[in-house]
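For this view, one protein chain was removed and the others were kept in their places.
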Amino acid sequence: MKEYSTDHVEVHVCMGTAGVATGGMEVMEALNEEFAKHGLLNAESKERNCEAKQTGCRGLCARDVLIDVYAPNKGSVTYEHVTAEMVPTIVQEHLVDGNIVEKWAAKKDYFQFYDKQKRYVLHDCGKVDPESLEDYVRLGGYDAIKKAITMKPEEVIEEVKKSGLRGRGGGGFPTGLKWTFCRNSPTDDHKYLICNADEGDPGAFMDRSIIEGNPHAVIEGMLIAGYAIGCDEGYIYCRAEYPLAIERVIKAIKDAEDAGYLGKGVFGSDFNFKLKLKEGAGAFVCGEETALIASIEGERGMPRPRPPFPAVKGLWQKPSNVNNVETFANLPLILLEGSEWYAGIGTEKSKGTKIFAISGKVKSTGLVEVPMGITVRELIFDVGGGIPKKRKFKAVQLGGPSGGCLTPDHLETPIDYDSLIAAGAMMGSGGVVVMDETNCMVNVAQFFLTFTQRESCGKCIPCRIGTKTMLNILDRITTGGGREGDIELLQKVGEDIKTSSLCGLGQTAPNPVLTTIKYFRDEYEAHIYDKKCPSRECAELVEFVVINERCKKCGLCKKACPVDAIYWEKKEFAIIDQEKCVKCRECIVNCPFNAID
Amino acid sequence: MLNVKINGKEVQVAPGSTILDAAKEAGVSIPVLCHDSRLNPFGACRVCLVEQVGMPKLMAACTTPVTDKMEIITESEKLARVRKTAIELLLINHPLDCPVCYKGGECGLQDLTYEVGVTKVRFDASPNDTPVDHTNPFIERDIDRCVLCGRCVRICDEVVNIQAISFLNRGTDTMIGTSFEQPWNCEYCGQCISVCPVGSLNNRVYLFKNRPWNLESEKTICGLCSCGCTVSIDYECNEVFRMNEMPEEGVNHGYMCAKGRFGFDFMNSVKRETEAQITVGGEAKKATVAEAVEYAAEKLKGLKAEEVAVVVSPRITNEEAFLASKLAETIGTKNVFSTETDEIMPEGAYSEVEASDALAVLNINVTESNPILGLAVRVAAREENANCFVFYPSETALKRVATELITGNPDELAVKMEKFCAAMGGADNDFSAMAKTMLEAEKPVVVFDPYNKADAYIAQEIKKACDKVILVPAKSKNNSVGIVDMGFGKNNPADFAKGVEGGTIKAVLCFGENILVRSGWSKLEGALAKLDLLMVTDPFMSDTAKAANVYVPVATFAEKSGSFTNLEGRVQEVSKAVDKGVSADADVIAALGKALGAELPTDVYAVRKLIEKEVKLYSGIQWDGGKVAYPSVFKTEMEKASATAKGSGKFYLYPASLRLHSGSYTRWSPDLAKVYGTPKLELNDADANEMESAEGDTVKIKGDGFAGEFVVEINKQITKGCVSLPEDFASTADIFSLGRYLKAEISK
Partner (left out) sequence: MAENEVVETEEIEEIPDIEANFDPTACDEICEQYKDWKGATIPVLQKTQDAYGYLFPALVERIAENMNMSPHTIYGVITFYAQFYTKPRGKYIIRVCRGTACHVQGSGRISEIVGEEFQIKDGETCKDLLFTLEEVSCIGACGLAPVIMINNKTYGNLKPEDARKIFKDYATNLPEA
C-alpha cells in the first residue's frame, strides 16, 4: 500500500453521504473561494499551491464535515465538525499564516478511533478523489489486475483460496471455492459476474462508503474475479437509495472504459470484460443472490429455488458468480500484497479485516475496519469510544435484521464468522448497533421484524405469513396484550420459519427475536406478566408518573414536554397530567435521573 | 440413471429428476401445494420439504434435483412440524367457509390440513374479507381464499403466454391481480381455474350447481374443435355439470380452452329438442323417431338413387360417418358431401410442434381457431433458441412469443407470404433471413389454414423447397379429418350446391350439418325448400333443421360413444357419459338403413371391425390414440390460387377468428353467447376515430353483392384499413360465400 503524499497543499473534504449532508459541498465552495481570495490556487510555490479535493468517507461520520489538510512532507492535520463559516479562519491561520487552528483540530479522542483499526481495504478511502481515475492509479490502482493477467486464471483462484478470503456479504462462504464452481461450470457463451451492492440492512453502510470513496477498487476487484472465473460480462447491482454511489460508479466505469481498462483486451491480454451498472428499485430482498438475478432480468425480485445454484444457472440461465462490494474491494490487496500477507491478518478461519458500520448508542458512530478476531469489547469501547451519557452497555446487534443480539457477557467474544454464529449472532454484512439500558429488547426485536416482514417478498408461506404472525405477537406483548405461552410460541414458530423458508431472508428473520428471548427473557416476561417495560420504551406499558425518590426537581422534563402536560415549579417535584399526556416519551428520554415510570 | 433412496427404498431415476419424481417412483407420497409438474420449479409453499441424510438443511422435493446416492427421508418429526406450521399459517387468513366453498371436497388446502393433522390453530384467526370479484364472465375470483401458490400466474405466463395476471405488491400485501386492478381480460381459457388448489378461482358455469362428491366422471374427447382434447365429463343424473381437464392427460396435457371449459352447457340446454318432427305442407307435427325414419324411407323409395344426397357434419363420429357412407351405398348414390374435402390431410403431431425450433404460422389465428395447437406453438416459440414467424392480417395473441409478426391488409399479406415462399425456394428478398432460419432449423414446422387454397399452395411450395418442414393443416371441427377418412371428402362441396340448385338432387339426408350457415351453402334456403325430402338430425332446431321436412333430435358427443380423428390424424375414443333420451346419429342411420333393407350394426365395436376391414388407412388402427398414416399431405398438386380481395371499396374485409366459438354449435351455449352472441365488425381504433364511431355503434357495410349492418367492436390489433367479421353466422356466411377477402365501404 502506497502511503499518501502530495507535492502541493491538498485539503481533503469528506464528500460521502454524511459529509454532503452536513454541508461538505458548502465547505468545498468556501475553500475554493478563500483560496482564490488569498491567491493560493495554482500558486507557484508548492507550499502555497492549494487544492480543495473531494474524497470519500473517513469513517467518523459523527464528526462530519471532516477535512484533512495535507502539506508536502508535513503529513496531515484533521479538522472536525467543519462548517463553511469556519473555512476563512482555517485558510487564514493554517494555510496563510502557517499556524494550526488548535481549537478545531482533531484531538486524541479522534485518533483513538483509528488506534485499533487496520484500514487496508479503506486505505485509500478518504484520500483519493473517488471521481478521479488518475488519483487511484497514482496510488497503485489497477496494478493488481495487471499482475493477475500475467498469471493463469487457476493461479489467481489459488491465490484467493490461499488468502482465506470469505464472502463479506453475510454468509462467509470461501470466495475462491465459490469461484471454482462457476469457473468449472460449462457454458455455450457467457458467464456473468455480479457485484452485489444492494446493501439494505438498516444500520449498514459499508458498501456505500467503499463505492462512494473508492469505486475503482471495486471495478479492479471485479476485473480480477472476472479474469479468474472466465466471465466476460459484469453487473454492479446498486441500491437506488444510494444516488451518490451510483453517480460515482457510472463515472468510474466510463473512465475505466475510456482508459481501456474495461472492454476488449484488458491491458493487452485476450481477456474481455464489459461492465454495466444496474440500479435497484427499492427492495431489500434483492440482496439475496437469486432475487438479485431476477431483478437484473427485469422481474419481481422473488428468490428462486436453489439448486440450481447461480454458479450453474444464474443470470439468464448462464453460470454466474455473485460477490459483495467489500469482497471485491479486498481482491486488489490480496493480489498485490500476496495471499500470505493477507492470511497473516485475522484468525485461523477468518482472514483479513472486516468493515463495520457502528451506530446506535456509542460515542463514535461511523465506519471502521478492524482485523478479524478483535473482541466485541474492543470494537465498542476502544474503537467506538463506549456508551455516551454515562449509560450502561446493554446489548449489541450484529448482522442487522438477520443477525442477533449479544450481551455484556459476550464482550470478550472475538469477532469472526464462526465465533459469532456460535454466540447466536452473525457477521452479516457488518452492521453494529449498540444499545444502552434505555433500549427495550422486545422493542428492538419488534423493530427488526417489522423491517424483515415489510421486506419479505411474499413468495413462501413461512416468511410471508410467519414473520407477520410473529410480529403480531410482539405487537401484543409490547402493548400489554401478551399472553402466557407467547414466548414459547415465538420460539417454536421462529424455529420453523428458520428451517422452512425459501431464502436467506426468511431463514434468518426470526434471529433477532430468538436471540433476544435467549438473552433477555426476563424483559419479555416483564412485558407479558407484569405489563411493564423495564426500559420504559414501550409507551403503552409506561404509566408516566414521576418517581419522587429519583426526581431531582431539575425541570428538564417540563421543557421537553411538547404538550405542556408537566407541572413543575422550582424546587418542586414534577407532576404529569395524565389527561394531557400523549405518551410521546420525550420526558423519559430527557430525564437524566430515570425518574419517570 | 441415478440411484436414490427414499425412506430406505432404493429407486433408479433419470438425471434431472426431482426428489418428488424419485419419491413417486418409490411409491412414496409427498404433500405438495404450489407444485405443478407442467410448470417451472417454484418452491413457494414449503410443504414438500424433505430431509437428506447428512445434510442440515431441509430441501423442497419439488424443486431439488436428485444426485446419485442421495438418501431422502420424507417423514420425520421435524418435517411434520414445519409442514403443520405452514398450513396453520395459511389458515390464519384463509376463510374457513368450506361448507359453502366451490372447492369443498376437492380442495388442496382442505386435504393438506387433514393430511398434516392440523386440529387447532395456535394463532389468532384473522380471515380476509374482500368482496368477491365477478367482473370476468367465466371466472369468479375470491382472493381471500388465495394461498399464493402462483400456479395461476405461472400457467398464464409459462403455458398460455398471455400474462393476464401477475403477482402484485409484496410481503403480506402480495396478491394475484391485474394492472391497476382492472377487470380480468383474457382469452378465458380457464387454465388458471384448473390449477387453483383452493376456491379462489372458480368456474362460474359450474359454480353452486353441484358438489364434487355427487358427480361421476367419464373420460372422453372434447367434441368442439379439431384439437382432440382429453377431458372429463362430470355428471349427475344425466345432467352434465362440468367439462373438466384431466391433469396432464391427453394430447392437451390437461389444458383446455374457453369453449370446452365454459361452453359445454349447451348439452343441458332447455332449447334442445326431444321429439322428432315431420313437416308436411308447412305444418309441423311431432313424431317418434321410428315414424320420422319411416316417413323419410318412404320418400326415398320414390326417388332415383342419384337424386339422393347424404351430407354429414364434421361433428359426428367416425363410426357414424362410416355408417352414413354405408347408407349411401345402400341407396346407391355417390352424392356424399360435407364441408370438408380430401385434398389436404394431417401430417405433424403436437409433439413435433412443441419441439420445433422454427415455426411459421401462415395466416391463421391459431390460438383462437385451435387453442390447444396454439398452446403447442407457444410452448415451442417461447424457447430461447426457437423462432416463430406469424403471418396474419391483424396482430394476434402470438405477438408475445413471435420472433416476427408480419401483418398487412390481405393483399399485402398475400404478397409477403409469396415472397417468403419464394425465399424458401432460394429467391433473394426481404424474407431471405427468415427463410434461412427456417431452412437451417432442425425441426421446422408450418401451420396453415387448409380451407384457404392460396395458403395451402404456399405451404405445399415450402414443403417442396424444404422437405424436413412438417406441415400442420389446422382443420377446424372435432372430426373434420375423420369424416373425410370415412369417405365424405371425395366430392367438391360446390357440387352439392349445384345439385340442389339445379334440381338434380331431390332428397338430402343431412346428419348434423347446419347447411345454411356454411359459406358456399348459405344461400340454398330457397332450393332446400323445394326438395322432396330434407331430413336433418341435430341436437338443436338449427336454421337448417327448421327448413327440413323430417327432423330428428340427436345426441351430442357427451351422449354417445365412438371416435374422432383430430387435426394430427390421431384417432381417439369418445365415451358416452349421459343419456338425454335422444338417439345418436348412428341409431338414426341404422334405422333408415334397415327401412331401406340394409342391416347396419350400431354397436361401436362392430362398426370399427367393418371400418378396419374397408377403410385402408384404418386397418389395424389403435382406436385409443393411434395416428393415421397418410401417404401425403396433399392428395394432388395444389394449384396456385388467387388471394386478391374481390370487389371495390375502401376497406378490406376478411373472416375474423372464431372468438370463443366453434361454428354455430357453441352458440347454443348460454355462457359463451353471453360474451359473444352476435357477430361484431372489428375495426381499428384510428379508422373508428375517422368515422367518428365508437364501440357498440352500428355501422353499415356494403360491397359488391352484399350489404349489412353490424355492431362495431374496436380492436387495436386490426390493421388500419381492414375490418373483419366472424364467418359462420347466417348473416355473415352469405357475405363470405362471395370470397374470403372482399372489399367494402363502411359508413355510419
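Labels for the chains are A and B, by order of writing; each one numbers its residues from 1.
Assume a contact is a pair of C-beta atoms (placed from the backbone, for glycine too) under 8 Å apart; a residue touches a chain by one contact, two chains touch by 3 or more.
Because the structure is predicted, anything quoted here is derived from the model rather than measured.
The chain not shown here is touched by just one of A:216, A:306 or A:361, and that residue is A:361. Screening A:283, A:333, A:497 or A:533 for touch with the missing chain picks out A:283. The residue touching the chain not shown here, chosen from A:55, A:439 or A:469, is A:439. Taking the complete complex into account, B:400 is the one of B:81, B:400, B:523 or B:546 that touches the chain left out. The omitted chain makes contact with chain A at the following residues, 17-18, 20-22, 60-64, 200-205, 208-209, 240-242, 278-284, 295-302, 316, 357, 359-361, 365-366, 397, 400, 431, 433, 435, 439, 444, 447-448, 451, 455, 457, 562, 584-586, 589. Where chain B meets the omitted chain, the residues involved are 157, 162-170, 177-180, 182, 399-400.
Criterion: only the chains that are shown with their structure count from here on.
Averaged C-alpha coordinates put the centre of chain A at 58 Å from the centre of chain B.
Contact residues of chain B toward chain A in the complex are 41-47, 49, 57-58, 60, 63-65, 78, 81-82, 85-86, 89-90, 92-93, 122-124, 147-148, 150, 167, 169-174, 384.
In the complex of the two chains, the chain A residues touching chain B come out as 283, 285, 300, 302, 304-305, 307-308, 317, 453-462, 464-466, 468-469, 472, 489, 492-493, 496-497, 499-502.
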